[in-house]
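Right, one structure below, let's go through it.
What you see is the complex with one protein chain gone and the rest in place.
Letters A, B and C name the chains as they come in the text, with residue numbers starting at 1 for each one.
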């Protein structure tokens, strides 16, 4: 019904005329902008923009847009990417044994809320194989230990490439990724950490939070970088707790946070609304 | 330190080339955009934008901008307004007897958070005269009853005009404004209602909420229109309550909501971030 | 590992000595209280309490507790119920075509978070039959129209009784229940309404909320009574929206609310933490 759109995410040094130039480029070629949001970081002297326009009726063929846009991008020194709303990202889910994020993502996928393809599910255990099968998604088991980690990850990367996967969602995947995996999908691996980062990084954050006597617990979704729990934050949320809540209650309440926060991050990623920038993210509304 | 800015708020029928035209106009005259946010309402086929640019170095004198912009506005059929960041709105506070919103707004005004002038405070009672005096702001007492309402409001309007007031904040003012006052300040009177509208309009909303057994209470800030509690909503927030909370507790917790929500609405108004549109508002981030 | 517990929910006219009498009864019989929470409503002159104690080592057999407690209950004029933590409620899920609450509840059930049995799923359509089957839960289709409503509901009630169901969860069930069904399960049917009641009762609340231009949307879980959307509220939650959110976005964001709020209500019910009282609920922490 609605026309598919082209989505441009870009950043460059802040300077006059960027909006005029890009909106002029789109208008001159008969494009209709449906969303444009810019952001200026005065401290970093940096400019960021997401612009989305209908490609039905656009005078440049979709395959030729990048080339046509090149000179403008060069003039302003842009870093940029171009995507199309009707090209669905191919996302692999990595899981271990907790089912809440997995069910939630598959349910949203099935209902059409998450416009992505899920060609495969990867796990270091077999606990959730049945869930994958219920949804008819191929399940791949890669048991991992210290000795075989490099080798197994290399096999995973090969498999992901074979399936033309362009993003990974760690849906409570309880294995630390090695550098090769992070390098293979830079700013394309989304993790959910079960605390309000930077509070309580590492293992057993609910136990630490309970021990500290906090009155609010949180969850954080972020892109995975080489430093564990230090990557660019995409989304965070919190919920109240009290002295009446045991660690077990923290875990139970936290699961809802993890589920919601991870789903929000995946939705933003799939809709090309995230622009990672140094160790932060610009999240376009 | 930072340059003052010009702030354009506009709406028009959605059509191609609006962003290109406006950003082109600014760029051609050497203006540097510091904020631009647009919004398209596809159902209403309407386009909205807020754009803010530095006027130091802008080639058009500030007094001549409106005239220079006129042809462009006409071409696209725009409804628009232009303001300058260094021209502070002149805001009158209307109060009755509750002090929380008053103290809060005066405290924010004093600390510089609210970039507005407060030339006078108006009240239908004298309970809070001392607070006005502590802050050195002229206090005007207009006792109002059924018989004198029209006359007293007419006197208030005259006084407000004399002080070149361009907005009114009803900081828990417990009198319904008549049509003449609403007409004198269209979309320029901000009210705080102590419920999550449209739930519990009218008087004693906390009592009604308690009676209904809700688990969350709210507050709503809105522009005043002829229909009580029906004007465009600017900001809303909520807080949890439980069976342990009496009506008295609802009132106590609600005061914090009222304070925060009203302050947020005033801040948005003072910073020209609100575009009322039919019975809703576009609130630019 | 932990001992099973007896759970007493009671209310009576407020008077001296209730806590002393009940805690004395438990202590004299060697019971160890693990949770006790009371509430006094001074306006209604009413007293409410939930008390939970370990039954391992309790001197009265579990089947004899009710009888032994009878005289005390009589003395204070109590309305009361007794349950045991190791007797799982038998809950039927009623659904129509939206899958988010269903997946969520089944996932929580499967992971053990919801300590209930789900002997059957009832639907007026067949859209979600596959989901029920994936989880191995018998699915019963009762197509309902004006003509057959009474008859079909009577058949449902018979089926529910046959399965010894003691509570019903309407997990986005899009049919209004008739009086016979409500009477068959008083304060035992939990519904999720997709608005912040009492705002936007009835059909299409997200559309109404969008039209009104609210800045926050909500969801409400409540027991079903004869008056639609008027039953005792169990849980409510909200999330922010803005002018950028279309009705479609309201629906998408609202689904998360519905899921969380319904799951919370079911958890509270299953754990015997809700005491309905007139048209409100006491929810014990």
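Rule of thumb we're sticking to: a residue touches a chain if its C-beta (ideal position, glycine included) is under 8 Å from a C-beta of that chain, and two chains touch if they have at least 3 such contacts.
What you see is a predicted model, and the numbers here were worked out from it, not measured in a lab.
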| Of the listed residues B:73, B:238, B:263 or B:282, which contacts the missing chain in the full complex? | B:263
| remark: Touch assignment to the omitted chain, from A:146, A:164 or A:212, lands on A:212
| said: Out of A:75, A:88, A:161 or A:280, which residue would touch the omitted chain in the full complex? | reply: A:280
| said: Could you pull out which residues of chain C are in touch with the chain that's been left out? | reply: 16-17, 19-20, 23-24, 26-28, 30-38, 40, 42, 240, 285
| task | List the residues of chain A that touch the chain left out of this view. | result | 39, 41-42, 196-200, 212-216, 218, 232-238, 242-244, 246, 279-283
| task | Go through chain B and note every residue touching the omitted chain. | result | 98-100, 103-104, 107-108, 110-111, 113, 134-135, 242, 244, 252, 255-256, 260, 263, 285
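Definition applied: only the chains that are shown with their structure count from here on.
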| field | Numbering shared by both copies at the chain C-chain A contact, with half separating same from different | value | same
| message | What rotation angle takes the CA atoms of chain B onto those of chain C? Round to the nearest 5 degrees. | response | 180
| request: Please report how many Å separate the Cα centroid of chain A from that of chain C, as a whole number. | output: 36
| For chain B paired with chain C, centre-to-centre distance based on mean C-alpha positions, whole Å | 42
| said: Show the residues in chain A shared as contacts by 2 or more other chains, in ascending order. | reply: 285
